[in-house]
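Incomplete set of chains, arranged as in the complex.
Order of writing sets the chain letters: A and B. Residues in each chain are counted from 1.
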Amino acid sequence: MQTHAKKLLVVITEGALEKLLARDVRRLGAHGYTVSDVRGGGEHGERAADWEADRSIRMEVIGDEAVIGSIAEHILATYCPNYAVSMYVSDCGVLRPHKF
Amino acid sequence: MDVVVLFFLLGLGARLAGSDLRLPEALYEALSIFLLLAIGMKGGVELAGQPLATVGPQAIAVIALGVLLPLVAFPILRSVGRLNRFDAGALAAHYGSVSVVTFAVAITFLTSRGVDYEAYFPVFVVLMEAPAIVVGIVLARRGAPGKPVAWGALAHEVLLGKSIVLLLGGLAIGWIAGPAGVVPIKALFMDLFKGVLALFLLEMGLVAGSRVGELRRYGVFLVAFGIGMPVLSAAIGIAFATAMSLSPGGTMLLATLAASASYIAAPAALRIALPEANPGLSIAASLGITFPFNITLGIPLYSHMAGWAATLGGR
């Protein structure tokens, strides 16, 4: 199995940002993204997902280091000041490098 | 006390007692879609017979009421509450906009007492959703540095949001289909209405119960505002209703709309348009205090207030 090194960015944040983030990551060069519904807790308190203003999402984006870096910086500057956001980056390997 | 209110108290009590009872989110959404459509449709069926000459001026008055209420709330929040402009603008927007479920409880209150009202009232609910949100944002942003409001995106969010699309869609369907046309779907949308409202209130009780804890963090002003503001708004609403020559039932309904605070359309719109505002504050106030107050004590009170106004006015 020959893999090619890419970066994986995971963003956990308020459901209200889903549409904005999906647009942003595409604009900043990602070829795709994946979203799931989550719940959890952090410095902004518990987000139990039990009604609409309380929904959280987890977005996953795979891409080149440069693309992932600029997405992360953008989120840090744009959303982190006013929204509940957790974000981390890790290494991953993909089989079809052109795809990401 | 109407049976639907007991469901609210059950949810509230269960959560305060520490129960983990949860309604699935899909059920919550399904119930709210149902209520919005059913309320709209009921109004639309009635709208058919109305002369535009009556409804038109009333509609303008109702929009004016939606603009006025946040203008009243904002200075109170700034000076007495000492809130920053963002939080004050957001709260003003929530309290100027309306809660459809509070409206539904008020309708249940009237029908169970056999009191008539202008049956096209759902039109007013639609009209009062948006204006206060716009005013609240302008108040918060006025003269402030920082990024300009994306009014286009905001209009999209509010006007094409769930509340307005379903209320307006229901109105249009009711209006086009007419009383005879809706007969085949009455068994779902009309006969089950109160039962569905009861279930929805159970969920609202659970959610409200989760918010009560947060109130401690925000202090006594928020509690006072969450009770005082609706009563003040109701009084203003009654003044408008009197000027609009609404029936006693309609007067009470307009008072309730004025007194109610939004927790669907406003939070969604403000989270995007006014991210600096703390959403916990608005929601603790509107769901943790005002909603419970309105459906238990507020609605009977506004009904009395409407009665006094009628007596004063010599009607």
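One rule holds for everything that comes next: a contact is a pair of C-beta atoms (placed from the backbone, for glycine too) under 8 Å apart; a residue touches a chain by one contact, two chains touch by 3 or more.
Please read all numbers here as calculations on a predicted model, not as lab measurements.
Chemist: For validation, list the number of copies of each labeled chain in the whole complex.
Modeler: A x3, B x3
Everything that follows uses one rule, which is that only the chains that are shown with their structure count from here on.
Chemist: List the residues on chain B that touch chain A in their complex, please.
Modeler: Against chain A, the touching part of chain B is residues 22-23, 25, 28-29, 203, 206-207, 210, 214, 263-264, 267-268, 271-272, 275-276, 279-280, 283.
Chemist: Spell out the residues on chain A that touch chain B in their complex, using ranges where they run on.
Modeler: Listed in rising order, the residues of chain A that touch chain B are 14, 16, 20, 45, 48-53, 55, 82-83.
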